[in-house]
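Presented below is the structure to which this report refers.
Removed from the display is one protein chain of the complex; every other protein chain stays in position.
Our next item is subunit A:
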Amino acid sequence: MGRGRFPFWAYLVVATGAVLTVVPFLDMVMTSFKGPGESGTLPYHFLPKTFDLSNYQAAVRQLNLPVLFRNSVVATAVITGSVLLTSSLAGYALAKLRFPGRQFVFRLVLSTMMFPPFLFFIPHFLILVHWPLAGGNDLLGRGGAGLTVSIAALAVPFLVNGFGIFLTRQFMLGIPDEVLEAARIDGAGEFTVWWRIVVPQTRPLLVTLGLLTFVDAWNEYIWALLVSTANPDVMTLPVGIQLLQDHVDPARTMPIVMAGLVLSVLPVLALFLLLQKHYIRGVMLSGLK
């Protein structure tokens, strides 16, 4: 009890902070139910007069929500799957296999984490636009729109994650060599050892890494905005909602935007609440959230 001198003040501080954290979310939900002329007018009312669902119908119609959802789901699934696969493959090689150049490759992986993402927006976009033999481009990357014509453009720059490899490698170092050696003596090839022994033992970490990657990919905005500007067919949820609010009169559209936001935030919020222990462990490991 040495720390517990002022629980009342402590409760007051923590509860006030929690209210300040939650109120914007409640305001989002409340606004999404407000009818025309109810939002953006004075005086401000927190609660809507009636719980009107028409904003949700309008959001589904005006935003073309099914297409946005599909694009978000495909991009997120591809990114998460690829990060998990490539991290566990490379992590295993770096943790448990001996080969010339291992130190060098490991340092390379570490150094990839040093470069901030903003350095890559411009070159990544130009590389995708000038991707040879894609989207009408010739061998030298001229003439067409390159990879930006495809939904792959949303996922490609995020398919491998240096931090994911590092994290997996650190975790796999803890798997005892004797187990792997025994499997090899039994005649198991390296691929079998990886898939049947190493991956199952790494599962808790892979759940954490997968969840972090999923949330990041689902919420990604800047890159998706760039790709959607080049090709509106691959627009994701955050981009679609942002563009709607940019183009239409905010006084009337805000409730519709909020309805769209509620729908887009729900899946990831549900996943977080369900698996929050894993997610929070991931934030502890990365710290860069």
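The criterion applied here is as follows: a residue touches a chain if its C-beta (ideal position, glycine included) is under 8 Å from a C-beta of that chain, and two chains touch if they have at least 3 such contacts; residues count from 1.
Criterion: contacts and distances are computed from a predicted model.
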Task: Hidden chain of the complex, named as in its UniProt record, picked from "YeeE/YedE family protein", "Sugar ABC transporter permease", "Binding-protein-dependent transport systems inner membrane component" or "Iron complex outermembrane recepter protein" - done: "Sugar ABC transporter permease"
Open item on the list: So one chain is hidden, and I want to know which residue out of A:33, A:56 or A:92 touches that hidden chain in the complete assembly.
Closed with: A:92
Task: Residue of A:108, A:133 or A:173 touching the missing chain in the full complex - done: A:108
Open item on the list: List every residue of subunit A that touches the chain not included in the displayed model.
Closed with: 2-7, 9-11, 13-14, 17-18, 20-25, 27-28, 31, 39-46, 85-86, 89-90, 92-94, 97-100, 102, 105, 108-109, 112, 115-127, 130, 140-142, 156-157, 159-160, 162, 165, 176, 178-179, 181-183, 185-188, 190-192, 194, 196-197, 215, 218-219, 221-222, 226, 229, 237-239, 241-242, 245, 250, 254, 257-258, 261, 264-265, 268-269, 272-273, 276, 279-280, 283-284, 287-289
